[in-house]
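One protein chain is absent from this view; the other protein chains keep their places.
Labels A, B, C and D are assigned to the chains in the order they are written; within every chain, residues are numbered from 1.
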Amino acid sequence: MSKQAIGSVLVVGGGIAGIQASLDLADSGYLVYLVEKNSAIGGVMSQLDKTFPTNDCSMCIISPKLVEVGRHLNIELLTLSEVQSISGEQGNFEIKLTQHPRYVDVDKCIACGICAEKCPKKVLNEYDAGLGKRKSIYLKYAQAVPLKYAIDENCIYFKKGKCKACEKFCPSDAINFDDKQKELTINAGAILIAPGSAVYDPSVYDTYGYKQSPNIVTSLEFERILAATGPFAGDLVRPSDKKAPAKIAWLQCVGSRDINTCDNSYCSSVCCMYANKQAVIAKEHCDDPLDTAIFFMDLRTYGKDFDKYNLRAQEDHGVRFIRSRIHSVFPDDDDKLRIVYATESGKRAEERFDMVVLSVGLSPGKDVAGLAEKMGVELNNHGFARTSCLSPVSTNREGIFVCGTFQEPKDIPHTVMEASASAAAATGNLSHARWSLTRVKEMPPEENVTGQKPRIGVFVCNCGINIGGVADVPAIRDYARDLTHVIHVEDNLFTCSQDNQDHIKQIIREKGINRVVVASCSPRTHEPLFQETIRDAGLNKYLFEMANIRDHNTWVHMDNPEKATEKAKDLVRMAVAKAAYSEPLHQVSLKISKAALVIGGGVSGMEAAVGIADQGRPVYLVEKSIELGGNAKFLGTTWQGEQIGPYLEDLVNRVKNHPDIELFMQTKVTGTTGTMGNFSTTLTSLNGEGKEIKIDHAVTVLATGGREKVPEQYLYGEHPHVMTQLDMDRAFSESDERLSGTKSVVFIQCVGSRIPERPYCSKICCTHSLKSALLLKNKNPKMKVYIVYRDIRSYGFREELYVQAREAGVIFIRYNLKNLPKVESLEDDHLSVTVTDHVLGMPVRLKPDLLVLASGIVPNANTALFEFFKVPVNSEGFLIEAHAKLRPVDFSSEGIFLAGLAHYPKPIEESIAQAKAAASRAMTILAKEEIMVGGVVASVEDARCAACLTCVRTCPYGIPKINEDSHAVIDSAECHGCGMCVSECPGKAISLQHFTDEQLLAKTSALFTSGG
Amino acid sequence: MNETFEPQIVAYCCNYCAYAAADLAGSMRLSYPSNVKVIQVPCTGRVDILYLLRAIEDGADGIYVAG
Amino acid sequence: MTSPIELDELYCDFKESVQASIPEANLDLCLTCGACTGGCPASELLDMDPRKLVRMVLLGMDDEVRKTPWAWVCTMCARCFKACPMKINIPKLVYSVRRSWPRDKAPKGIRGSCDQHIRAGNAMGVPSKDFIWVVEDVAEEIQENDPKFKDLKVTVDRKGAHLVINQNSREPVTEPDELGPLWKILHMVEADWTYPSVMWAGENYCLFLADEEGWKYILEEFVYHIDNNLGAKVVVNTE
Amino acid sequence: MKKFNIPHNFEFTSIITLYAQWIREGKLKVNSDWNRDLKIKFTLQDPCNIVRKTWGELMADDLRFVIKTIVGEENFVDMIPCGTNNFCCGGGGGALQAGLPEQRRAYGKVKFDQIIKTGANYVFAPCHNCHGQMEDIGEFYGGNYHVVHIWTIMCLAMGVLGENERAYLGPDLAKVGL
Partner (left out) sequence: MIVADRKSLDEIQEMIKDYKKILLVGCKGCVTVCNVGGMKEVQVLSSILKIARKKEGRELQVEERTIERQCDFEYVEQLRADCDRFDAILSMACGVGPQFLAEAFPSQKIYPALDTKFFGGAVQHGIWEERCAGCGTCVIHFYDSLCPIARCAKSLQHGPCGGSANGKCEISEDVDCIWDIIVRKKMEQERLEDLRTYRAFKDWRSARDGGPRKSIREELVQ
């Protein structure tokens, strides 16, 4: 690979995949060209109302990332652009782009919206999935980034040469009708394709009458109906008569798992979960109870906390799940829709619904095939990018990588993981060009506000209907006006949107505000965003306070708007009281270590280690057993039939001979201290001498893995012919005699999974059983193979295995928790399985020579280790990630990342992707020389310190020390800012900056004085 | 305690666990009485006994420290 | 509780036979999703529905499959086939089930009509000459009492006619008066048409009986008659 | 013929296609003036064998074109569902002779409900099986509709329907166009 590799990466597609990849790349030292064909980034995710499994509103969790991309120095955003051609090879590509004219000068446009008001030309709004209308001059959506208007091709001036209303009224004359199409040429070291996929158009299903009745909508249209920025401003109403619906039905698998009316034979992976979510969220929009019914075939809620979400939907929210695929939807009187369906026992049932939502799947985007061709990227038989399970983000062409739904329909957490993984893969050999093309941002000088009387600005947010729909936001704003030290108040629709950020900066400068209070959502998600904004306005970022009047108020007091408004006023008064005492704090830069510690020598651990080492950073890989490989050692092939053995061997060799990886076999972690950038961990070897080594490292990756649960039922361990899936794989590889001459095999699914004790799906067992069943059938087509299941969850392209299995004659019999299969050993020691056939409702008996139990996956027990790193685990023992949707690889405490089965059961390709993602996330820290520390840390006032050692003894991280002149001293680089020493110190000598006694007492007493 | 009694309860919630849980309760749309006002602290260790006493002095009817 | 069915002792011979004759039947692909049963008017009749039928075939319960009279209730209307995500040809399966019935066990109404059709060229078993006689008689009647149609021409086996119309045997035999309207329409458009005398009836009970030999024989006779004796270019299926 | 691949050198078509062709070519001069004031409602059963199983939407459209021409668009009411997705009447596949009348009539209930829902007085049955079945379920379930072939109403519209050719007409049409 030529030395002069270019330190930049081209990212095609501005959806959440492109956004996450660009942020990772830019934060780890590369210039990113983000090419987006629309006028703004955000992709399909920006059209969603709420997202599973956390019910966050999609805009609230994506807008911080949108704004970050919009303002990121190292991301060159090229909207309305498409790739024309590429040439060159890995490390040095030359890409020709066409940028279509926007007809609006981005520097002048202030997105005031007057042009859109005046523009006479109305067109269908594709952002609203065609339900609403927009003007020819438009903004893709309220929080769009870049927040600039654009004129589309239906503009009357283009068609008939007259009008130009927008130009007349534009206050900053930003309209430029002779804007021309530009040809750009850029160079990049790697290319990353994330164009996403298209939402399936169900009009070909004439039996569903999608076009006939306005009340039959696609799931994306329903998202828009639910969304506050949607065509009905968040009111859930029937498109036909704008009346609130009483009954809604969801039809699953529309445009998926169908080789008759459409040709998408795969499963689109996400529809079951979003139907669950839409039903739950829809109920919330209705005052009187809403009856929701989901018609499905297999309930594919396989991801982390997905099954729990589904159980909650059924039990707490009363969503009805009817296992029956629908033949037709008949329009009925008063715009209702009649559905006749067969119950599981075959009885005919009929129901009338106000609305029918077609859970449409994802199909390849229309211009994606062209893009792939230009790039020389091969597609698979479904028209998606062809990738191998063992290098899930690489395409057939060197230096070109793929992530997101262009590779396979997948949910957002998996997309985000792949985005980070592809970022790591893309820069695998660009490491010496790191920071070569990046720019540094000069912040305006910080105003010195010490000594100034507090002048507080209060910004109250509506957050669409989330706050404004419940609490009386203008009343809250006016109430804040006469709080002490408050000199400016205002309320806005979306405080977090980019135009509002610029507006806040302007107000701060104009009115000389030196403290800012934002009353909106949770500081956990939005505080960094606002802090950076006020820093941009010259204010120290700690002169800022948030009042959480949404998550802690309107969202939880929906039934009582007056109380919610009163409470919002209290919260604002408390925030203002604390803000009055807030002081500027300065962070100091701290040299950090370059090394990474990876714990766990399975595939995930090794891939993460290699991922980081390839980027030129030293890695310590710790494995407590005597050999590398983890579970992969027992696996035969991936679901696509790729041999895992050779891949594993090659990976182990790459780890063993990698100059930058130091391997510690049979070694355990016995202690760790320090914070992000400067951890120091003690390792103890377990082979006898138990010698200890202390290593310093900047980041930690936990890949402690999981293992197959030893089944406690179905005669496992008592009968020789009952085995688990790994036993079966071993039997195949060692051609175990139990396999020869078998005439009948039964698989039982969900053994130990999806039960009250372990209410989660282990995600891989269905695919694994299908693969084994096919192997058996290939060996002997006459063999009787049965799979006794609850739901076959062969999501995505794995559905092919399910089709092939049925084609090969495998019989699938469904059981449920109330009617478990009965396994006995007959007198002749032959196995017998009795189960009720789910179609005929009759008991059937199978006499298998072999019984394979698809046992679930449990995490490896590492309570001590997790205790050292203070990382939380959920009730089943899986590590809890920082954010289930958008930070699936990080922990909430900085500098620690996770990958593999320890996070949640997943197939090997997802573990590899998550491991590479961990590497990429780690590189956003390791790429830097130093990091900023301090801020919210404890500091000691020497005069008051009685050197009583209380702080030394209570600090959980062991940081305070007593110095020679017998005063306590706390190293601001190490202090985690928890404040335990502050509250214990008998002499009141320590104070935690930004959380001083004065501030907290002021906030507390503010609650009780005047009002509330 | 007559029914119109509206207690004022202040809740000190640690940023990582309880505050996040309160956020989650919000996103799950659970509902609870509005008498509870959350004060975010980096860790419940930060909550000095003095805060509880001062709160009671100022008229708090209940204090909730969750971490 | 009925004793469980011993699936291991059942072999799917019937399924094999159906797959052999109809390769694209896709029977194995059934997802038991219920779309067919939801849209089938014959569901629940005789405690049977398309999904159960396919299931029995897949499990190898061949004798129950052959025994169920449901095969004669289903009209093979293909509404299930239209919506089946796996494109399982249930109508052809039902046809195969019907074919597997011994001829004498099949409903005698259908068998009777099929036999008569083979013998007399129409399901009612009316000899061709009676058909010709009725046609000529009704034609004369119309020519007499309706001046507009005095030169109405209804012919049988007219060589060189462009159209051949296959008439359903019900009208000539039981409701001759119903023959008029079609003739008048054909007359008004000066259609160059004729009736065939051989296998002249439009219905096809041998298909319903799934008697392939009978069905084939009727067609061969009919085609031979048209191509060799009449040379008509277009055969028209009436209402 | 395709099933047994019997060679034949003639095309096979349906009378409906010819009706439509003749009307379009103007050979068949017919209109719905007769029904403008009578406003008698008609509906149509899409025979499975000529619509869903063979010519599909093309046949469905031709049927509707012919019927709307002869009875007037405003007097035609489509069943729900209709076209290629229409239900089977229950008479096909030899059901009329299958000797299972109870099941056949139960099968036909869906069709009966469809017809009643349209509120039409007359149902076009361009297929003998449908004609027989819908007649039968009409009596069995007490429907007040009449079942007619297209040719009957077409001749009526052209005023050439003979007195003896009105067996299937109801009293409302008995005298029309005599």
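Worth a mention:
Criterion: contacts are C-beta pairs under 8 Å (C-beta built on N, C-alpha and C of every residue); 3 or more make two chains touch, one makes a residue touch a chain.
Note that the structure is a prediction, hence the values are computed from the model and not measured.
Considering the complete complex, the chain that is not shown touches A, B. When the whole complex is considered, the residue among A:T700, A:T950 or A:S972 that touches the unshown chain is A:T950. Where chain B meets the omitted chain, the residues involved are 48-50, 53-54, 56-57. Residues of chain A that touch the chain left out of the display are 944, 946-950, 953-954, 984-988.
Heads up, the rule we're going with is that only the chains that are shown with their structure count from here on.
Each chain gets one centre point, the mean of its Cα atoms, and the points for chain A and chain D are 57 Å apart.
Chain centres here are Cα means. That of chain B falls 74 Å from that of chain D.
Among the residues of chain B, none is found touching two or more other chains. Counting partner chains per residue, chain A shows two or more touched chains at residues 207, 328. Of all the residues in chain A, the ones that touch chain B in their complex are 54-56, 284, 522-524, 548, 550-553, 555-560, 563-564, 566-567, 570-571, 574, 872, 892-893, 936, 954, 956, 977-980, 982-984, 992, 995, 997, 1000-1001, 1003-1005, 1007-1009, 1012. Remark: chain D residues 1, 4, 6-16, 18-19, 22, 27-28, 48, 50, 52-53, 84-85, 87-88, 90-100, 103-104, 106-111, 125-128, 132, 149-152, 154-155, 158, 160-162, 164-165, 167-168 touch chain C in the complex. Listing the residues of chain C that touch chain A in their complex gives 1-8, 12, 28-39, 43-44, 49, 51-52, 55-56, 58-59, 79-80, 82-87.
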